[in-house]
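The complex is shown incomplete by one protein chain, all other protein chains being positioned as in the whole.
As written, the chain order gives the labels A and B, with residue 1 at the start of each chain.
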Amino acid sequence: MTHDPAPPDPLLAVRDLRKLFPARPTARRSRFQGAVRAVDGISFDLRPGGTLGIVGESGSGKTTTGRLVARLEQPTSGSIRFAGTEIGALSRKEMRPLRRQIQMVFQDPYGSLNPRQTVGTALATPLRAHALVPAGGVGRRVREVLELVGLDPRHVDRYPADLSGGQRQRVAVARALAVEPRLVVADEPVSALDVSVQAQVVNLLQDLRRELGVAFLLISHDLAVVRHFCDDVAVMYLGRIVETADRDSLYTRPLHPYTQALMSAVPDVRRGTSGERLHRIRLPGEPPSPVSPPSGCRFRTRCWRAQEVCAQVDPPLLEITPTHRVACHFAGEFGAVPADREGAPGQPG
Amino acid sequence: MTSAADAALAVRDLTVRFPTDAGDVRAVTGLSFTVRPGQTLGVVGESGSGKTAAATALLGLHDPRRARVTGSVLVAGTEVVGAREPVLRRLRGRSVAMVFQDPTSALHPFYPVGRQVAEAYRAHHAVSRADAAERAVAMLDRVGIPAARSRAGDHPHQLSGGMRQRVVIAMALVNGPAVVVADEPTTALDVTVQADVLDLLREVQQETGTALVHVTHDLGVVAETADRLLVMYAGRAVEAGPARDLLARPRMPYTWGLLQSTPDLGAREERLRPVPGSPPSLLTPPDGCPFHPRCAFAETVPGGRCGTDLPDLVPVSGETGRLRRCHLPEDVPLGEGQVGP
Partner (left out) sequence: MAGFVARRLTSALLVVTLTSMFVFALFFLGPGNPAGPVCEAQGRCTPERLAAIERQMGLDQSVVTQYAAFVRGLVVDRTVVVGGEHTCAAPCLGISYGSRQEVTEELARRFPATLSVAVGGATIYLLVGVTTGSLAARWRGTTADRLLVGGSLLVSSVPYYLLALLAWIVLALQWGLFPGTGYTPLTEDPVAWASGLLLPWLVLGVAGSTQYARYTRGAMVETLGEDYITTARAKGLSPRRVVFGHGLRAAIAPVLTIFGLDMAALLAGTVFTEQIFGIDGVGSWALEAVRAPQDFPVLHATVLLGAVLVVVANLVVDLAYGLVDPRVRTS
């Protein structure tokens, strides 16, 4: 397997990753009837210190992707290479030394913080577990990380219930960063926060990323938040990446019909006030079931451009520019050149 | 401004308090507004702004044992505040209906959706079960549920989130209410579905002439749908006016800050400008202007009045229909980074 020659070795390299969940057995259909194809063959890279946003709606598989990378789930197949080590097939025990390096931040800090633990305890526990600092230095380090996330060090004695939503999310970020990870997987980290506070946390994550050189995998439904935080963006639909590009390219020139529809649907103050309401693309019907996705292109059942070929051939991710790839049969119209096979293995070139 | 007489909904000095052992939680204080038939009022606020407590009061849904509601809410001429249960019952669903945030929890999990819509109709019309069911099917069809007749027999869990919210909307509209209160009606939905549901709300509103109160935290959502906006902070109205106008030229620092901190898809600078701090406690709100601890302009107001005197909600001179609650002189610009054209 040869690697992309241009960029330095990625911190995270995901290839043809799949996760199938057994479809829930029910009273009527007690037998195993198939699988929910939550993540169905995705590939992407994340360089050290980089930020990749994974955007999608419910059922797109974005959350599962994050959980697979953090190895909270076991992949069904495919490869996850983290800092040169294949972690996709590691057991719980083998994973333990790597846990410190991949941390996770969840949407609801109230749910992910133990209500009976003080902030100090919540931060000190991972430090002790990973024996990162000498026992005597734990207290100092806890105060350090609290300051790092913009909280008063006196908060160590507080309980999560005493904090505001924004403060709790800062604690969750502090806990993730206390152990000096190389990658933070953040699943909707600001979705539960008020807009005025959400901006504080987005900015905080930006600062921390610059200061500490931590790489971020940001999972979000919010295109606007992703635009403000990520260098690169991947758009997911029904378990697949349908388009991936650098931020500017994606937001100024979305190519995949689904990305276009998604962007046209985002309510926007600017457009609302100027009256220049973007032509909204309406998607007919409902997202298909991930148990039995459509043949060929998965988006074709709702796509206004769909032709016969879309039902027959699953479109590969094609390179439009070195940083922009689209999985669409009409990508050629945008000047696509066939993608190199290494970037998207498992898919017909 | 509209007079209370021709308004579908007229709210005067609405105050909602929840007594607790630690004192009263002042959820809503002195809120006043009117909505004409066919008009959409966007009520914008973050958590703790009192917007949901206000919306709940519009249907008289507060538990009298837990909440103290004062002031006046006139729905199509009938007083809601202090009304007895039988009066409220006739009003709810028929004159004023509600669309809730999460359609998954707002629908009863055990009953078919058609039956839930029919039940809302039967609560106010002496019709047979079959006729009500027929009416429900027509309504489900109207809100864009495909194969409404067969879907009417489905239970909520068999429908997608967007379809469920359409059912909730059908339920709210089945009696042709004068006022529909929608509390974050699209917050729980996916973006593409949200846009569909917003379109639907707008459509049926134009068709029926219903007055719509759209409560939301999302400026983007109401920017495209509301005629007028009312911005709430710490239980009070802090700014109001025609939607486009208000968003293009906010005249109160909180509204301005909210716009600054809202991320968007446009080509603005990369860094967001958050409002510092967090919303105040409704148990012990700050003296003076409730926003002053977070306000970047408070120190520029002479005499430190922001920390001591609560500003009144007064018209902005020279601008029709604009109101604001702020000590800052009107000619002080709020910043170069204004939103809009």
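Everything below uses one rule, namely that a residue touches a chain if its C-beta (ideal position, glycine included) is under 8 Å from a C-beta of that chain, and two chains touch if they have at least 3 such contacts.
As the structure is a computational prediction, the values presented were derived from the model and not from experiment.
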Options B:Thr20, B:Gln158, B:Thr284 or B:Thr320, residue touching the unrepresented chain: B:Gln158
Omitted-chain contact residue, chosen from B:Phe100, B:Tyr233 or B:Tyr254: B:Phe100
Contact partner of the left-out chain, one of B:Arg68, B:His108 or B:Arg129: B:His108
Absent chain, residues of subunit B that touch it: 59, 61, 65, 85, 89-94, 97-98, 100, 102, 105-111, 119-120, 123-124, 155, 157-158, 168, 171
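FYI, only the chains that are shown with their structure count from here on.
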Between subunit A and subunit B, centroid-to-centroid distance (C-alpha), Å: 32
Subunit B residues touching subunit A - in the complex, by the definition given at the top: 46-47, 160-163, 190-196, 198-199, 217-224, 243-244, 247-248, 257-267, 270-276, 278-279, 294, 339-341
Residues of subunit A that touch subunit B when the two form their complex: 57-58, 164-167, 194-200, 202-203, 206, 221-225, 227-228, 251-252, 261-275, 277, 280, 282-283, 286-287
